[in-house]
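Structure first, then comments.
What you see is the complex with one protein chain gone and the rest in place.
Moving on, here comes chain A:
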Amino acid sequence: MSDLTRMTATEIAALVAGGEISAVEVTRAHLDRIAAVDDRVHAFLHVDTEGALAAAGAVDERRAAGEELGPLAGVPVAVKDVLATRGVPTTVGSKILEGWRPPYDATIVQRLRDAGTVMLGKTNMDEFAMGSSTEYSAYGPTHNPWDLSRIPGGSGGGSAAALAAYEAPLAIGSDTGGSIRQPGAVTGTVGAKPTYGGTSRYGLVAFSSSLDTPGPCARNVLDAALLHQVIGGHDPRDSTSIPQPVPDVVAAAKLGATGDLTGVRLGIVSEFVGEGAEPGVMTAFRESVDALTKMGAEIVEISCPTFAYALPAYYLIAPSECSSNLARFDGVRFGLRVGDDGNRSLEEVMSLTRETGFGPEVKRRIMIGTYALSSGYYDAYYGQAQKVRTLITRDFTAAFEQVDALISPTTPSVAFPIGARTADPYQMYLADLYTIPTNLYGGPGISVPCGLSEGLPVGLQVMAPTMADDRMYRVAAALESAVGTFTPPAL
């Protein structure tokens, strides 16, 4: 294996800026690695060899011309296939968009280009980001580099697996109920969900618009913070974008890395350390709590009783929004059209197109959402779920009056075997038990590797108040300085 693929983004950027390696060399090393392992991992749906080498070449030219380069210039990035990329196929893991090449870039993709990062390609995901294992991708599952027979999490399993397999040093994900953090946890990588509105949704294929949050994925906390800084911040093209600067997450990550948490108060969510989690997950979590205490953090337990209802509320709110958002896939403006034989009506063609183009989980969620929004059920389901959302927000607000951040395991279990939960959709939903409350509240959350259980990675989640993303980076970086990073067995 080439050493270049083992480097951190921070190291690569420094070497490129100093002229010690070229961005083209770095890019080729990662493209070679993808060619060598991705037939087994299947992290990528599309590799943009030509575009990547051209972008890398442009960085090298700018450096040669003496131009100032950004902090991540020349660093390869893998982008979840949920973001529109101009001229580069964007499928959202669905057959309904197979072959679509967007005529524009998502804001985040534009910012990645402006920063001189090199987009390697598009990563696999559960169809429309609905799933927790990447098995609901219409293009086949991604395999966890720690054990190829296991899931890499989802929906952003492709991005997380690309990092763990050393196919990319940085990746972009999107988190609606845990789709960045849960894959991070089960692949031993770092995944951060920014504050809702802290990263632009322009060009992100919509699933649940009040929850969808794109964010950074990396192999270490500082790299994630650097990527967060590049992609975050106000975007006039997204009406829910927060018109404030990104908190200084890079400085917070560097502060945390000193290993000093004196004066920091952390709350363990009582509801998430009970019988629901696997013993191995709890052991790693408890050891991490000890490490945080040794670094000076003051730790208390805090009860957030309504968090127990976050999962059912989420699985009403997200499907409701999805049933509305996915109405745009009507076989008219983009993507698939089926059965247009000149005799069938628009409605028949639409129904055949959607039947053929959507997979089973997407259909289930559209129907659940349609049910929850229909008259007669609205108050008991969608309306009630929105009230529960208010109560969950109040639990967070009350907790943050007592502590700076909340912590919990990221997931109840380590990576499960491929195929273990596909027959029982609700079992699949339980993988997001601990990550969902943050999405309903809108605050930031990060998963950082905290140990191994039976040879598989365990993640610790840090949840912070809205627009206090810097706090979670500080705690995560401190933990990382104590427990280190985790390397999967050679592929």
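The criterion applied here is as follows: contacts are C-beta pairs under 8 Å (C-beta built on N, C-alpha and C of every residue); 3 or more make two chains touch, one makes a residue touch a chain; residues count from 1.
As a convention for this text, contacts and distances are computed from a predicted model.
Taken from the listed names "Aspartyl/glutamyl-tRNA(Asn/Gln) amidotransferase subunit C", "3-methylmercaptopropionyl-CoA dehydrogenase", "Ion-translocating oxidoreductase complex subunit D" or "ABC transporter substrate-binding protein", the protein name that UniProt assigns to the chain not shown is "Aspartyl/glutamyl-tRNA(Asn/Gln) amidotransferase subunit C". Note on the undisplayed chain: of the listed residues A:4, A:138, A:302 or A:385, the one touching it is A:385. In the complete complex, the hidden chain is touched by one of A:149, A:240, A:258 or A:487, namely A:240. Across A:122, A:143, A:219 or A:354, the single residue that touches the chain missing here is A:354.
Interface note: of A:134, A:187, A:325 or A:466, the residue touching the hidden chain in the full complex is A:466. In the full complex, chain A makes contact with the omitted chain through residues 100-104, 196-197, 210, 236, 239-240, 242, 306, 309, 312-313, 315-316, 323, 327, 330-337, 340, 342-352, 354-355, 358, 360, 363-364, 366-368, 370-372, 374, 380-381, 383-391, 393, 424-426, 429, 440-443, 466.
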